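Accompanying notes for the structure given below.
Below is a slice of the complex: some chains, not all, each in place.
Going by the order they are written in, the chains are A and B; count residues from 1 in each one.
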Amino acid sequence: MTRRIALLTSGGDAPGMNAAIRAVVLAAQHYQAEIYGFYHGYNGLLNNEFTLLTQADVQGIIHRGGTILKSARCQEMRDEQGVKQAVNVLLKNKIDALIVIGGDGSFNGLIAISKQWQGQVIGIPGTIDNDIDGTDFTIGFSTAVNTGIEAIDKIRDTADAFDRVFLVELMGRHSGHITFNVGVSCAAEQILSFENFQAKDEKKLLNKIAKQITDAQQKRHSSYLIVIAENLWPGGSQALANNLKQLTGIDCPLCTLGYIQRGGSPVAKDRLLATKMGVAAVQAINNGQSNMMIGEQNNSMLLVALSTAIQHQKQVSQTLVEAQENIFALTEKN
Amino acid sequence: MTRRIALLTSGGDAPGMNAAIRAVVLAAQHYQAEIYGFYHGYNGLLNNEFTLLTQADVQGIIHRGGTILKSARCQEMRDEQGVKQAVNVLLKNKIDALIVIGGDGSFNGLIAISKQWQGQVIGIPGTIDNDIDGTDFTIGFSTAVNTGIEAIDKIRDTADAFDRVFLVELMGRHSGHITFNVGVSCAAEQILSFENFQAKDEKKLLNKIAKQITDAQQKRHSSYLIVIAENLWPGGSQALANNLKQLTGIDCPLCTLGYIQRGGSPVAKDRLLATKMGVAAVQAINNGQSNMMIGEQNNSMLLVALSTAIQHQKQVSQTLVEAQENIFALTEKN
């Protein structure tokens, strides 16, 4: 008996979402299930806008950024009314299971649906922010970090040519994964991220950075790059840039990488992760699981309760933070 | 008899400057001249900070962004005093000729020096802005355009996934070369550049774009990208973004590509152009030329008087503007 699985991508798009869609569709075919692909995130579910996805639809998409199912944020799903409407569409189409590729907001919707619906619900963590607990990596994170380092490598060229200071703001909502990983990868002279920043120390930190900049400029032949997480600095990153200029008399222009971090062809890591997770999601459904997120830990697939996954925000690896400190301490002494 | 040629890079750095340095050094060796590389633009000349460049110094740099001679803008060169100081250093080092790789500001310095110095002066047009008259392309322009399209291709992924509007601001000081070429290359729905914009039509244009955005959004399944040149829109690009949001009720976030456009490994076009120009500069000196800029027209090298090169700002090719109009007219009708 053929089973019907609904699939949608929700929240901010992430490179590798298409690879996950492909894997779900091919694995579903392997297990003789059908995939109903709903468009525009939960909106497609509310509006009953879907297509039956076949092997032909997912050919030639593993390397494409974005999502062929489109994505959206969906305000209605925060209300009882919206959730009921979603459940009605699932019932009407005789759907047996629902797979959602997205972040924690998307998983909240999934949990809400599962409270009013008998079908199985499975989440696949797809977000560039990497802030989902229960999985070492989320789909899209590795590509976003690489996009970040390619951009900053270019800014470094100009910084070096002019022995100049630059402040670069990276995405991540309220988590520092992208910023910290990019900062270490680009040998940033200063990483300002949620891991190592406390608002009360703001003034002290400001003076410390100003001093480092002044020292660096006196030595000449040295650029100084600061990477900073969005939503971190009180008053915004531009305020930091202004303050530094005031303290040092040296231009410290802000570069906001912005939306280039979301798109682009996924790196291998994201294609592989998405492929493994897509297959695992279909297998989980085949095994009768529900209310689970597919996670990867220690290079193996596992199931994590959706409620656990959204409980805490995952922190940046201590190994990395400590490695960086052993390199940074040095800079501070000089 | 060995001749002494001074070389410096000045103004905004541009990918390919290193390739030009390499070509100058190797060609100089061919013609048995010595290259005195001055650091930090004209500042190195004022401070007598230089190195003798040999073949070994320029190995492995043809593909590097930035400039091994560093660059800078130099306020002092705008004063009589600074120019005199530069001439003194040239005399003191018994320099026979001076090659400057830079933009129109840098060429002004060169002209000023030539008025007080008997040596030969030759300019090589190196700027991402491509606004120098007398040459089809400047070193760095092609790479900057490619960096722009790679960034916007990524933004398009997200725009497509969300059927969303984005406004992307590109560099170019007061010329539209980068913006126009990137806009056509990325199939931007709207290109706002100096070629097709008049401040007095601002209001009319605003309403036209707002209507296009509203139409595009009603059709769904369509993103809408606007590329805009920096320093174009009265009040700045953010003002445009705000106005569009107000008129349409639709978010129209601004992405400022900023300094990533300056750096990066040069594309082939810039490596080739820089190589040809570097060789031509040394040949021009060998032929007794002075006060000339090396230009490329119709794929051939030629000499253009420095005074001519800085007289007018080069315009974007009419062929390209017209091609785009034949594609745009369509969009407007729909």
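What we mean here is this: a contact is a pair of C-beta atoms (placed from the backbone, for glycine too) under 8 Å apart; a residue touches a chain by one contact, two chains touch by 3 or more.
The structure presented is a predicted model; accordingly, all values stated were derived computationally and were not measured.
Complete-complex copy count for the single protein sequence, taken from this structure file and not limited to the 2 chains in place, is 4.
The rule is short, and it goes like this: only the chains that are shown with their structure count from here on.
Taking only C-alpha atoms, you rotate subunit A by 180 degrees to land it on subunit B; that is to the nearest 5.
Between subunit A and subunit B the centroid-to-centroid distance comes to 35 Å (mean Cα coordinates, whole Å).
The touching residues of subunit B, when paired with subunit A in their complex, are 9, 12-13, 15, 40, 64-67, 70-72, 147, 151, 153-158, 160-163, 166, 221, 253, 255-264.
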